[in-house]
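Some notes on the structure that comes next.
Here the complex is missing one protein chain, while the rest keep their positions.
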Amino acid sequence: MKKMTAAALVASALVSFSAAQAEELTIATVNNGHMIEMQKLSSAYEAETGNTLNWVTLEEGVLRQRVTTDIATKGGAFDVMTIGMYEAPIWGSLGWLEALDFGADYDVEDILPAMRGGLSEGGNLYAAPFYGESSMVMYRKDLVEAAGMSIRDMDSWGNVAKVAEAITGDGVYGVCLRGKPGWGDNMAFITTVVNSFGGAWFDADGNPSLDTPEWHAAINFYVDLLTSYGPPGSSGNSFNEILALFREGKCGMWIDATIAASFLEGDGSKVTGKVGYAQSPNATNPVGANWLWAWALAVPAGTQKADAAKGFIEWATSKSYIELVADANGWGAVPTGTRQSTYDNANFQAAAAFADAELSAILSAAPGATDVKPYTGVQFAAIPEFQEIGSEVGQLMSAALAGSMSIEDALAEAQAAAEAIMGN
Amino acid sequence: MTYLARKKILEFIAVTFCWIVAFLVFFPIIWMFMTSFKTEGGAVSLPPSAVPLPGFAVEAIQGSNLPGWLGWLKTAVFEPTFGSYQTVFEREGYFKFLTNSLIVSVGSTLLAMTIAIPSAYAMAFAGGPGTKGILLWMLSTKMLPAVGVLMPIYLIAQTLKLLDTHLLLIIIYALMNLPIIMLILYNFFKEIPREILEAGRIDGATTWDELRRIVLPLAWGGLASTGLLSIVLAWNEAFWSVLLTTTKAAPLTTFIAGYTAPEGLFWAKVSAASTLAVAPIVVFGWLTQRQLVQGLTFGAVK
Partner (left out) sequence: MSRTLSRLLQLPSIAVLLVWMLVPLSMTLYFSFRKYHLLRPHIQSWAGFKNYQNFIFARKGKGWVWELEFLDFLNVQWLTDLAIATPFATSFVTVIGNTLLLVGSVLFITVVFGLAISVLVNREFAGRGIVRVMLISPFFIMPAVNAIIWKNMMFDPIYGLINVIWTMFGAEPVPWLELYPLQGIITMVAWQWTPFAILIFMTSLQSEDREQHEAARLDGANFIQIFLLLTLPHLARAIAVVILIQMIFHLGVFAEILISTKGGPGSASATLTYEIYKKALEGFNYGLAAAGGVLAIILANLVSIFLVRFVGDNLAE
């Protein structure tokens, strides 16, 4: 029965774009669970359209270097690229991507506004979100309650530190946070802390502003919190390392991507049902305390197969694809963070305990420029120089965390590095 | 104690030590292999499980009332599962990557040997005073850091429409390994006593006959082990393969690049993928180790 519905859904989703002739599409993707699942389900798409799909599955960093090199040199190796929210606006404004414009069935208005905004440039949508995420607090309800404490939405950092102190001990580390160098690793989290302390990467004139009181306060707090109540070796931890710790019951609290919730509640986890969720804490500035990210599909400009490529993207990011996954694997396994209709679905609400927390985190994330920060992006700045700056600063912050450098020196050097890169 | 008895004891200690050292060196590979048969949760459980047992035995041990001093057994046992291998195979294409690895590493080795054999032969038997300098210069071309010349190579490959082709990797790997192959072969040919050639020449052998009938058979062991080394080096090269291939020519190093650090737990999966990626070359190394051990003399046999 299930299979039949799935087939019917695929068929209906495909009617509109099965007219084009059979093509061979090469698709670069990131090796996340949702993407791997898409590869399996896409055989239905292939059967229906006659198109052949060649997958290139790579780890995030390798994918980024591969697709960037290819598109910048007009290599034409890929017909569909998986890119992030950082790339979409920059590449779009450089004219490297085809603008995406789908039919009424696609219901582009259904895509969450924050996602649409972050993937657009100059009014054109350049990449369609496959799944999206924000960040939130995940904490061990049982331990926090046993300590007679609580964590509220948008709590104060002070309270977070107190809770971390109270639940540390007995083989549990009070708080686990990212520390591994990289603009998508430690800097993603650290930037949200800095945002919440009122700091930003650049000032109103577009000059780097890393040696400011806000950055000092934020980094001091982060380093102090993590060295006091965090696990050993935090400067090597990113999402996966912490996930392994939290699932084994070794972390009391974790602020990271909302996608983590599905793993914490999933098979084999020792903390299923014991995890509470709350909106990210902030110190003074509620805007930008939780990040916003999407893995999205885009078509490089100039590909011969633009129509087929767009057709595939329309299929993969459609409502019916989400239903297809739900039919195959259940509503708890659908790619989230992209469409309002997913969150409106009663089945999804029932299957995903973290649905509300995730949706409000995404809705409250503000990627647009404000008077505090003159650039697009929450945990990054959507300018070409940012990757270079972010990876330098990421290394310096990991040195500060590991204690091999003082925070003052690290920030001074970060500022100098950023200025040098901007001055190039 | 007699001299002989003491010698025997010392020998026994030495052999025991050999085994311990070998085990320690080999241990990380065993551990990776073992992890590939665990579940994702089991791979990061503490204390780590280390004794694979059939399911009923695991249940029996975990269900039994073991005395306190044996309590550790309950967490030390695990039931091997092929789940991770299944996941890896579901992501199709392992055999395609494997085939590409084979084509590229063998192809590049053949190409490099074809260029190297006549050259090394000429250098060894009719080299001038500059030969040594040329060999060292050849080695120094290997010092160009790959990442430093990344853009030139990429742009050239793109212009020649060679991206994602076997030919491109074959050429690059052949050029990369050529200097080392030249060095080894040169030393091999040097070891061949000149008198044999002289004798052949009196019988009216041409240079080609010399090479084919006398030199190659004598240097066969050296040629084989040089080839083996070149295959191993090409098999494990990861920088160019990841950057220059997409689907058609992607070897196993690219396959691994899809398994390092996805979102989520991945130790067991990455262990399974790693085992699959290194198994062919490790087994190949084992089968040919006698050859390797005898061949790589670099002219040290005098």
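As written, the chain order gives the labels A and B, with residue 1 at the start of each chain.
Please note the rule applied: a contact is a pair of C-beta atoms (placed from the backbone, for glycine too) under 8 Å apart; a residue touches a chain by one contact, two chains touch by 3 or more.
Quick caveat, the model's predicted, so the values are computed rather than measured.
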Of A:G236, A:G273, A:G330 or A:G368, the residue touching the omitted chain is A:G236
Of A:L210, A:A244, A:L324 or A:V378, which sits in contact with the chain we cannot see? A:A244
Residues in chain A touching the chain absent from view: 61, 65, 68-69, 72-73, 90, 94, 180-183, 185, 231-236, 241, 244-245, 250, 384, 387-388, 391, 394-396, 398-399, 401-402, 404-406, 409-410, 412-413, 416-417, 420-421, 424
Which parts of chain B face the unshown chain closely enough to count as touching? 11, 14-15, 17-19, 21-23, 25-26, 28-29, 31-32, 35, 44, 46-48, 115-116, 118-123, 125-128, 131-132, 134-136, 138-153, 155-156, 175, 178-180, 182-183, 186-187, 207, 232, 235-236, 238-239, 252-253, 256-257, 260-261, 267, 270, 274, 277-278, 281-282, 284-286, 289-290, 292-302
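Everything below uses one rule, namely that only the chains that are shown with their structure count from here on.
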Intercentroid distance (Cα basis), chain B paired with chain A, Å: 37
Given the complex, residues on chain A that touch chain B span 26, 28, 30-33, 36, 39-40, 54-60, 62, 65-66, 69, 73, 75, 77-78, 238-240, 243-244, 247-248, 257, 259, 263, 267-269
As the complex stands, chain B meets chain A at residues 39-41, 44-46, 90-93, 154-155, 158, 163-164, 242-243, 246-247, 250, 254, 257-267
